[in-house]
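For reference, the structure discussed in these notes is given below.
Omission of a single protein chain aside, the complex is shown with its protein chains in their original locations.
Up next, chain A:
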């Protein structure tokens, strides 16, 4: 099967801090794969996620996403792909507090200009129903529990039906019940839509539930 992610990083340098990470790091990911990335703090897990998620293009090496060289893509194209092909599942704090939960979830739709699309509205209803956050749609994030906010973050990540979901410590601040809910939602998405899931975590239990684990180590 063709890899959707082909990453060959020589190094990622932080000039101001005077060090580099991800030295000679290669990664290939296939469609529908569940991959977790673990490693101690500072080894470059989040930086790797930034690179895969098209947030960072300042590194030495090459990156092919969906057979296109990322470095050849314009900034607008990168933004479009982040909007349509990649969903970010982050911690529950990654919502805009001045917006309602509904507006937070619909944020990617605004950039895709599909908010008023009927099929999109159906999709929105289906997702919020499945995730169980319909009752809190009109609430502001600060009026919701941590579990509810996590599910809202998840809903926002999948609202565009992305091909890749990148999650960074998605369960870090959740209790056991809510943690299970988020993991199940992630994997359901993977099964139902063959979505590729890449999770950065410190949680070995969560990492073990993925098909493949990559351990990043500190460069000497």
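In this text, contacts are C-beta pairs under 8 Å (C-beta built on N, C-alpha and C of every residue); 3 or more make two chains touch, one makes a residue touch a chain; residues count from 1.
Just so it is clear, contacts and distances are computed from a predicted model.
J.: UniProt name of the unshown chain, from "Peptide ABC transporter permease", "cytochrome-c oxidase", "Aminomethyltransferase" or "DNA 3'-5' helicase"?
T.: Choosing among "Peptide ABC transporter permease", "cytochrome-c oxidase", "Aminomethyltransferase" or "DNA 3'-5' helicase", the correct UniProt name is "Peptide ABC transporter permease".
J.: Who touches the missing chain here, A:91, A:128, A:150 or A:196?
T.: Considering the complete complex, A:91 is the one touching the chain left out.
J.: Based on the whole complex, identify which of A:23, A:46 or A:161 touches the chain you can't see.
T.: Looking across A:23, A:46 or A:161, the contact with the absent chain belongs to A:46.
J.: Given that one chain is not shown, which residue among A:34, A:156, A:179 or A:210 touches it?
T.: Answering carefully, the residue with contact to the hidden chain is A:156.
J.: Suppose we count only contacts with the excluded chain; which residues of chain A make the list?
T.: For chain A, the residues touching the absent chain are 46-47, 49-50, 53, 55-56, 75-76, 78-80, 82-84, 88, 90-91, 93-96, 98-99, 103, 107-108, 110-113, 156, 166, 168-169, 172.
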